[in-house]
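Below is one structure, written out as structure tokens; comments come after it.
Every protein chain of the complex appears in place save one, which is left out.
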Amino acid sequence: MVRFMGFLTNLLRAMQSRRGGDMQFLCHRLLSERGEASQTAVAQEIINSYRAMGPAQRPSFFEMLCREFSPDAAGILRASAEYQKNPGTKTLAALSAAVEAPRQELIRRINTAPGGTETLVALRGDLLDVSRNGNAGAFEPLDADLRHLFRSWFNRGFLRLERISWQTSALILEKLIRYESVHEINGWADLRRRLEADRRCFAFFHPALASEPIIFVEVALSSGILGELEPLLDPHAPVSDPSRADTAIFYSINNCLKGLRNVPFGNFLIKQVVAELAAEFPNIKIYSTLSPMPRFAQALADTEDKDGITHERLVRLLEDFAPSLTSATGKRDPAEAFLRLLGRSRERLPSGALRRALVAPLERVALAYLTHARLPAGAGKAGKLYDPVATFHLSNGARIERINAFGNLRPYGIEESFGVTVNYRYVPDDLEENHERFVRGQIEVSRGLHRELEAVSAAWQ
Amino acid sequence: MVRFMGFLTNLLRAMQSRRGGDMQFLCHRLLSERGEASQTAVAQEIINSYRAMGPAQRPSFFEMLCREFSPDAAGILRASAEYQKNPGTKTLAALSAAVEAPRQELIRRINTAPGGTETLVALRGDLLDVSRNGNAGAFEPLDADLRHLFRSWFNRGFLRLERISWQTSALILEKLIRYESVHEINGWADLRRRLEADRRCFAFFHPALASEPIIFVEVALSSGILGELEPLLDPHAPVSDPSRADTAIFYSINNCLKGLRNVPFGNFLIKQVVAELAAEFPNIKIYSTLSPMPRFAQALADTEDKDGITHERLVRLLEDFAPSLTSATGKRDPAEAFLRLLGRSRERLPSGALRRALVAPLERVALAYLTHARLPAGAGKAGKLYDPVATFHLSNGARIERINAFGNLRPYGIEESFGVTVNYRYVPDDLEENHERFVRGQIEVSRGLHRELEAVSAAWQ
Amino acid sequence: MVRFMGFLTNLLRAMQSRRGGDMQFLCHRLLSERGEASQTAVAQEIINSYRAMGPAQRPSFFEMLCREFSPDAAGILRASAEYQKNPGTKTLAALSAAVEAPRQELIRRINTAPGGTETLVALRGDLLDVSRNGNAGAFEPLDADLRHLFRSWFNRGFLRLERISWQTSALILEKLIRYESVHEINGWADLRRRLEADRRCFAFFHPALASEPIIFVEVALSSGILGELEPLLDPHAPVSDPSRADTAIFYSINNCLKGLRNVPFGNFLIKQVVAELAAEFPNIKIYSTLSPMPRFAQALADTEDKDGITHERLVRLLEDFAPSLTSATGKRDPAEAFLRLLGRSRERLPSGALRRALVAPLERVALAYLTHARLPAGAGKAGKLYDPVATFHLSNGARIERINAFGNLRPYGIEESFGVTVNYRYVPDDLEENHERFVRGQIEVSRGLHRELEAVSAAWQ
Partner (left out) sequence: MVRFMGFLTNLLRAMQSRRGGDMQFLCHRLLSERGEASQTAVAQEIINSYRAMGPAQRPSFFEMLCREFSPDAAGILRASAEYQKNPGTKTLAALSAAVEAPRQELIRRINTAPGGTETLVALRGDLLDVSRNGNAGAFEPLDADLRHLFRSWFNRGFLRLERISWQTSALILEKLIRYESVHEINGWADLRRRLEADRRCFAFFHPALASEPIIFVEVALSSGILGELEPLLDPHAPVSDPSRADTAIFYSINNCLKGLRNVPFGNFLIKQVVAELAAEFPNIKIYSTLSPMPRFAQALADTEDKDGITHERLVRLLEDFAPSLTSATGKRDPAEAFLRLLGRSRERLPSGALRRALVAPLERVALAYLTHARLPAGAGKAGKLYDPVATFHLSNGARIERINAFGNLRPYGIEESFGVTVNYRYVPDDLEENHERFVRGQIEVSRGLHRELEAVSAAWQ
């Protein structure tokens, strides 16, 4: 029996390596086809083979693509030498041709068959999975080529904004349920509430991925800016009259396809949705997000970080609140009191006086985190803001409008953001200038937060 | 008055150069925008400015794009040196980045605004016009970048085949009239006949160019292969029952957008149309073109070419027909008789015995031309077949099925092809093998032409 | 307090009657508008008022429509007299005009406003509800006018067959869940299974009711005829390859809108779906239903009916099975044994030998019921088949193909049909002849049921 199992295992390995071998043969063949006559057929075979592959077989396939279809070193050296001797249009064109990986043409040809784009996007998703498991460097050239082509193919000019409503195909709606990762959609009744008359949902689609949203945003139409999440997520919340709304709240933005990571469209989406809403609802004057701070808890918990970003500055920030925090908790050190309470809040929420005492320090520390906490050196993004959501919206030209303690009391809200939510406000006329300022290192906040920001900045020095 | 005219001219030049200057500024700005915040707005301005440009201003704009947005020579030299020192993934990535013209990113960003793709395709069309007027080399880098991106954007995977019928929008039909350059469409009644029940028309569309066909093909459904063009082009020809047809004749294929020259889709088109027709008409068994030989007259006329391609071989090919040609014309030298007749045919068509006497030698010489005449050295395409249409279909895997003397008696048919038409037949199961053979230098003809081809080949030695 | 309640009730009644009064005024106004200028506005008001009405207000509105918009008796008498005196085209036209209720024109005019058709269909649904509660006769004239117009408006020529799939709008899919009354759909996962690759669902739509299916049918593609329901309703059943199916099973047909009762389209639907399936699946040769016998249990239970339809004949039918039934149950009277078991089966299913012993007698009694049990005199449908589903399919020209004991073991299946299912088979070429025979009183069964039918018929005498 054991021998039989061994026999089976060997057979399986042989088949798998044969498929690997097939793929090598097929890819070379696809690339060498001079007429386009049979390209589509070979491309189709590659696509089918890839789809039939299990996760275990993929790394060797990726490895093959990296090894076999990279540019020829000798050719590059020759072209480099030529260019150095005689820099000009012709030698540059030759060098340019020499450095382009044949892989790019291979990928373009795979894309000619039906289902090509879909498969290639899935392939990059798989590649990112594999890379996370410690092979990152190894497959970088393949990833670079895919990214390069995807940035071309998924150019904003080729994306189509579409409204998603209860009239949309179930096939697409089902994907919203699957892809919503900010605020989970609990089944069809929940989804339906999010598509009622006082909500809007928009997605970008790409013509080659007909029933696959690329990115989508959920919007609530309200009276004034909302800081609390719960009413928005309650499937039984009454439906309000959208014609009376003066505010649009963007409460969830989701990238759908892992394979398109780092191919950015989110900022285009928000701006185009603002334009759509402005056209449909002349009464809406305020465009704001209701956003999480996904690394707030992580940043705070890291009190021992070597740069001392948070802890000591925290103490300074909390000094003003010392009396109320100590009286509410009985602890003498306000910082300690604060952190304990927050830590405990993961189990059960503070209430009454304790809760009231926490609001102001929580919002102040949150503002400090959003505007001053930066990634440590060494991460490749040194000096960038710690919070990715803040980076996204501020770089788009939005400003920090409001911070809301106890705005998201769902488990993940408390876990990641200590329950705090942020409103980033998009003032259409200010976006460009705010964006420019942000590039120069300046962060815009609403008038109501000016003094608070000063206090925070002073304490942070 | 003269002074005033001079003043106006200067003002105009200043405005034009200012626009040129504006464009330089705008392009740099578009490229330097770090956030995507205001990209679309700047891209839109560039698009509008380009559209407002007259032909006289374009060369300096193209020149600016070539000059200002080429890769930095110093950077390339540095990256080359690094790569030479230490060839590897990282240095290759750096070199690759160094050689890519910033122009490519610029073009990608222009494409993010509405109308971007359309404008960029038009721009390349303009560039090809300008280049034909003696500036070819100068703008090659810009053309290379556009071509590179277009090959990505207009990848087969993004094209959509659509049937064109009398139900199609007039906006699109009007473009068929405009773009048909093989057999001119004389107004709406002519077009309508070409879309009747016994015809089919298919086009490729690209999602970013919604009402712009990229390439289209016109098909007639018939009983058996047709060699004569006239019945197909007669707007008053009776409409036959398509369900009785056993043959599909592809009688016109047109690329629509000059800006997409050398971005090939024609072969994909024919194959997909064959599939569509097969699905709709189970009775259709034969797929064939009815094609011109656009350089036949040119090749024959060139009897004094330095390689002596045609003339002396022609004599040999005509020897068999000597008696009939001399008796029909009264000339003793058959080659002379033949050529005179053909030359004369441009003015008026031979008829009766003369015409009958010409059929066989005309078809034989045409076969020789199609299969043996090759481009002279020096043209960059040395050794390729002389006839571009033959190259296209044979490379696709079609075979030469039939040659038809006096098949196209329209002025342009006589002028270019001495009235001869060719049927290239697509036998789906043979396409791949034929294509491979063609790549190796072998040309497939129908059984009926085997002996004729042997005779021709013998004479050609 | 009590007085205040009384005051409120009076106020409400006044408002209601005022609305009633409004409606009377509005309806007269709509009918008297000579130009069509303001018709739409008045129609819209009537529609809005009707929608705002509660169930309690409707009867008096219906009553008003019956009273005020009936034809004028004096006018009819006059026209009748004229016709009698001088029967001819003119007097007939006058009489015809006199007998048509002005209500019909009123209804046609209500239909000119947006939402008109929808509201009128809902109105008839409400009318049927009210009529069932003992007012049947009173509103018959109104019902007759609605029915008359609906038969015109919902003429087969205006209905559009559409496939329903997972790609269909959630708005419509949701209605399938709501309207499915034969085999309840338990949520979206259940629905999704019924729309997988091995199923088909088709509905008729009317252009004025854009997102409202009128009637729909669910079809399973299978190998051979299925007698058991459970595999079809199991949401986890594996999806089979539809291209291998040779049989289409119509397992659920649902009329969606109560207001369209007695406006028949079901037979058109089945025939058109057969045509659609034949076009898509050339391998499918057998079209069959899997149907309930909704009044089987009721008919059997009624052993004491005054015409003695069932009981004594039952005894005769069971005589052949006496030995096995008595041995399996220990009862001496087989009929008694049989009925006890069936009665008991409502609580728990017989199994093993008992179950095996029941199959044959159950199927025989079912066949007898389907083919011989007829409605008692007095019901207005005297002599018609007892089973409405049998009437529907047999009248369509289908035949009884198979009877399946223990085919539907769901509670409602056991409750209504004693668990028995029937396959009615549609043989396209036989439909017309079968239909004619059925009209003459003859019922077609499959060859396999011929002898059984003879036995049953003999016993029934």
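By written order: A, B and C. Residues from 1 in each chain.
Following the convention adopted for this analysis, contacts are C-beta pairs under 8 Å (C-beta built on N, C-alpha and C of every residue); 3 or more make two chains touch, one makes a residue touch a chain.
Keep in mind it's a predicted model, so treat the numbers as computed, not measured.
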The chain left out of view makes contact with B, C
Could you tell which one of C:R151, C:R178 or C:H450 touches the chain left off the display?
C:R151
Of C:P141, C:P235, C:P294 or C:P376, the residue in touch with the unshown chain
C:P141
The one of C:L92, C:A189 or C:A353 in touch with the missing chain is C:L92
For a quick check of understanding: of C:Q24, C:S49, C:S240 or C:N267, which residue touches the chain that isn't displayed?
C:N267
On chain C, what residues meet the omitted chain?
34-38, 40-41, 70-71, 73, 76-77, 80-81, 83-84, 87, 89, 92-93, 95-96, 99-100, 108, 111-114, 116-117, 137, 140-141, 144, 149, 151-153, 155-158, 160, 207-208, 264, 267-268, 271, 395-397, 431-432, 435, 438-439
Touching residues on chain B - with respect to the absent chain
166-171, 173-174, 187-188, 192, 211
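One rule holds in what follows: only the chains that are shown with their structure count from here on.
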Which chain's C-alpha centroid is most distant from that of chain B?
C
Rounded to the nearest Å, the gap between Cα centres of chain A and chain C is 52
Cα-centroid distance, chain B relative to chain C, in whole angstrom
62
Would you mind pulling out the distance in Å between where the CA atoms of chain A average out and where those of chain B do?
44
In chain C, what residues contact two or more other chains?
none
